[in-house]
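The other protein chains are all here in position, but one chain of the complex has been omitted.
Right after this comes subunit A.
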Amino acid sequence: MNQAVTEHLQNSAVSEGHEIESKPSVIQTKGLDLWYGDSQALYDINMDVQENQVTAIIGPSGCGKSTYIKTLNRMIELNDSVKTKGEIIYRGRNIFSEYSVEELRTQVGMVFQKPNPLPKSIYENVVYGPRVHGIRKKQVLDEIVERSLRGAAIWDEVKDRLHKDAYGLSGGQQQRLCIARTLAFEPEVILMDEPTSALDPISTAKIEELIQQLKTQYTIVIVTHNMQQAARISDKTAFFLNGKLIEFDQTVKIFSNPNDKRTEDYVSGRFG
């Protein structure tokens, strides 16, 4: 790991310290098992996501990190063969039995790996969520568009071409548009599944900066295969391996002094 990251970790360890522990849990996962057909992908996952924090999930390809984050808003159920056991409690209610998927996904929004704007204008992309939830007044929608695009730090770049095709934007801009689109329906939690893996370094830096700003108002869970990224932007880090949660702790701890040998091997680049 490079010098700058180590310094950042030490600084944040000093500045934030134990205050992190006191934040309330938003999502609690209790004994979650998950199968694709007959093959088990997640084994007995137990972890809490805390309010106004960035929780990073790291691990090698195929470790179940993407599967886990997609389970948090039940997007995983788009796959017919998925079966789950165990509980995920969001705000005191079991997401599998006490929420409809529509209600859950409105409160737990998602940004995907590959920027996926709809083949519509920038404006239409942002108002898609609010429209789906029944907001029709143009004035209200206009306000939502400006607020969301500002919130995703892309307003200045697109304000003159709101009604142009979203596919005319660069990859990085498309991804920030997707974040804006998620902010538009005011979720409480934002899930991000490797949001920068398809982007260049400059776009990646912008998104990381944006995540730091969003954290003050939203709870963020981010899957990343980039360990430096996890170290730079997250408060807590979970390390997944072969469908099991190996270690979950303060990011500082995971990257400087992990408890488990496998975590240490992974973060120091010995495998993965």
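Operating definition for what follows: contacts are C-beta pairs under 8 Å (C-beta built on N, C-alpha and C of every residue); 3 or more make two chains touch, one makes a residue touch a chain; residues count from 1.
Please note the rule applied: contacts and distances are computed from a predicted model.
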Q.
Suppose you had to identify the omitted chain by its UniProt name; would it be "PA2779 family protein", "Phosphate transport system permease protein PstA", "Fe-S cluster assembly protein SufB" or "1,2-phenylacetyl-CoA epoxidase subunit B"?
A. "Phosphate transport system permease protein PstA"
Q. Given the contact definition stated above, which residue among A:D38, A:D80 or A:D160 touches the chain not shown here?
A. A:D80
Q: Using the touch definition up top, pick the residue from A:P24, A:G92 or A:P119 that touches the left-out chain.
A: A:P119
Q. Which residue numbers on subunit A touch the omitted chain?
A. 73, 75, 78, 80-81, 101-103, 105-106, 109-110, 112, 114, 116-119, 128-129, 132-133, 167, 178, 181-182, 185
